[in-house]
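As you look at this complex, bear in mind that one protein chain is not there, while each of the others sits in place.
Moving on, here comes chain A:
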């Protein structure tokens, strides 16, 4: 069964339609990668799933329940968390406070489990979040989302602006998070890295899903190789 089902979602901003009927599935305990260049609507899709934007039409289901039009806090409470684009951490607050807030009604119940994935954060609990390095801030952002005990985690460009070594660390973490039984929907510019860990992948073009299929198939599709993987050579 699919944990997350997006059906025919359209989103408009003012008079402009940004998403023109997007369909997307995330199976339970799966990793789905959404690829695509800037401005095709990836972040809009992620924000709409999290309830920050309103869908004009279409439905979004989480574990069978219709969550279309619910407010963002109600969606988080139902088990869908997001580490959003631009991290959006609470910079003037301490790492611990960021995690407590992320925990919501669970408080610090998930702390040990989360710190096992992010041991570095454990050393910086008292530090002000804004003073962390970029990589640490990204880890805090993901850790904060995990504190809410989600069934599915949405990651919007987690590797953006990070050094190559850190990118690998982040993707290893994503695989480790899935190993804990959490489904993942990831939006990435770094197609090569995303396809390596994903089960399925979708390519967005101009506000719709152009291609969709098993990650290995998508990685060998000549159009994807040409546009996102830098020409010839193997993808993975």
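The criterion applied here is as follows: a residue touches a chain if its C-beta (ideal position, glycine included) is under 8 Å from a C-beta of that chain, and two chains touch if they have at least 3 such contacts; residues count from 1.
Just so we're on the same page, contacts and distances are computed from a predicted model.
Look at the chain that isn't drawn here: its UniProt entry, checked against "Pyruvate dehydrogenase E1 component beta subunit", "Amidohydrolase family protein", "Branched-chain amino acid ABC transporter permease" or "ATP synthase gamma chain", names it "Branched-chain amino acid ABC transporter permease".
If you put the hidden chain back, the residue from A:10, A:37 or A:72 that touches it is A:72. Of the listed positions A:28, A:100 or A:211, the one in contact with the omitted chain in the full complex is A:100. If you put the hidden chain back, the residue from A:89, A:152, A:209 or A:225 that touches it is A:89. Annotation for chain A: contacts to the undisplayed chain at residues 50-52, 71-73, 75-77, 81-84, 87-93, 97, 100-102, 104, 107, 144-145, 148.
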